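So, chain A:
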Amino acid sequence: MSNTIIAIIIGFLVAPLVGGLISGLDRIITARLQGRIGPPVWQAFYDVIKLMSKESMVVNVWQAFCAYAYVSAAAIAVVLFFLKSDLLLILFIQAVGAVFLVVGALSSTSPYSQVGAHRELLQILAYEPLIILVIAGIYLETGSFKISAIYDWNQPLIFKLPFLFVALGYALTIKLRKSPFDLSTSHHGHQELVKGVLTDYSGPYLALIEIGHWYDVVLLLGFCSLFWATGAVGMLALLALTYFAEILIDNVTARMTWRWMLGYVWAMGFTLCSVNLIWVILG
Partner candidate 1 sequence: MLENVVSVSPDTLAGEIAKTKYEGFRFVTMTCVELDADTAEVIYHFDRDFTLKNFRLKAAKNADIPSISHIFMAAFLAENEIQDMFHLKFKGLIIDFNRTLYFDDNAQTAPLCRYTVSQIKSPEPESIQNSGDV
Partner candidate 2 sequence: MAEIIFLLIVVPFIAALGCLLFRIQFIRASIIIICAGLLMGGSLFLIPMIPFAYSPGSFFGVNIHEILQGADFLLLLIIFYFGIKHKNLVIQALSIFQAVMLGYLEFFLSDGGGHDVVFYCDHLSLILVLIICIIGSIICLQAIPYMKNHEAHLKIAVSRQPGFFFVMLLFLGGMNGVVLANDMKFLYFFFEVTTLCSFLLIGHDKTERATRNAVRALWMNSIGGAAFVSGLVYLYVKLGMLDMQNIIHTTPQAGIIVLPMALLCFASFTKSAQFPFQSWLLGAMVAPTPVSALLHSSTMVKVGVYLVLRIAPAIQGMFLSQCITVFGAFTFLAGAALAVGQSNGKKVLAYSTISNLGLIFACAGVNTSEAITAAIILIIFHAVSKALLFLCVGTIEQHIESRNIEDMRGLYTRMPLTALITVMGVITMIMPPFGLLLGKWMAMEAAARSFFGIIMIAMGSALTVMYWARWAGILMSDPFAGKFKLERQPVLTWFALISLSLGAASLSVVSPWIYKLGIIPAMGKDYLSSYALDFGILENSFGVFAVLPLSLVAVFGFLIAVLAVKGATRSRIVMPYLSGVQTSEPRVFRGPMNQNVIAEAGNYYLSSIFGETRLTAWINIGAVILLTLVIGGAL
């Protein structure tokens, strides 16, 4: 029981802090890659606290509902992850957040957030099947959807599921809103959709969404960590490498269009998944 409570606390409170820190590091490393100095490490927290203290301003009060629903779903998903629950269930709960983000964006009549919402849906369309297949692959290998069982598996999954890890990388890039997939909204506001789904959120509600994004980052890195669950050092190294690769890809690619994204991610992702799944089923 005490373990459960600790896990809930970690998931609920520590995860966003870690997520915020990762965003801060992300911004610094991006700046360094561009020859700049970049913001302080704690910048993400400054931003969120500032947004929290701003005037509450909405286009449609329904946005408030959606922002809260998004952040709660993201938080619950992370808490469940720390409770070592069912992977597929966690994915579905995470999807609730994604859907509420879309619904919230659709509730504004601005074409920017409307188009952003539809692109976000297309992104969900691109990454969700991949994550499901990755989870299915993990199940085929370990015989369980439960994280507790997966963490107890005797060897790093990445040796058996390398292609699925790459496929998860696509999902990660889309979900972290990194170039070339920062279609629905982008971290820097130089996009044809201004801020896409986030266009009409402001102040505290934007802060909530940012916190929800931190939870998402932690959750996705958690998914990656499953691939090297045998040792803390290996896991951290894998996560650091993966995240650095994400930042690198963000900085060496142009933003693409959703048509390309659907085609590319489905073609590449499904091929990679199929190859790996067949390998696991036969092997």
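The rule is short, and it goes like this: a contact is a pair of C-beta atoms (placed from the backbone, for glycine too) under 8 Å apart; a residue touches a chain by one contact, two chains touch by 3 or more; residues count from 1.
In picking the candidates, the idea was that all candidates are chains of the complex that A comes from, given by their letters.
No experiment lies behind these values; they were computed from the predicted model shown.
Within this complex, the numbered candidate that touches chain A among 1 or 2 is 2.
Those residues of chain A that touch candidate 2 in the complex are listed here as 55-65, 67-69, 72-73, 76, 80, 85-86, 88-89, 92-93, 95-96, 99, 102-115, 117-118, 121-122, 124-126, 128-130, 132-133, 136, 139-140, 143-146, 149, 194, 199-200, 205, 262, 270, 273-274, 277-278, 281.
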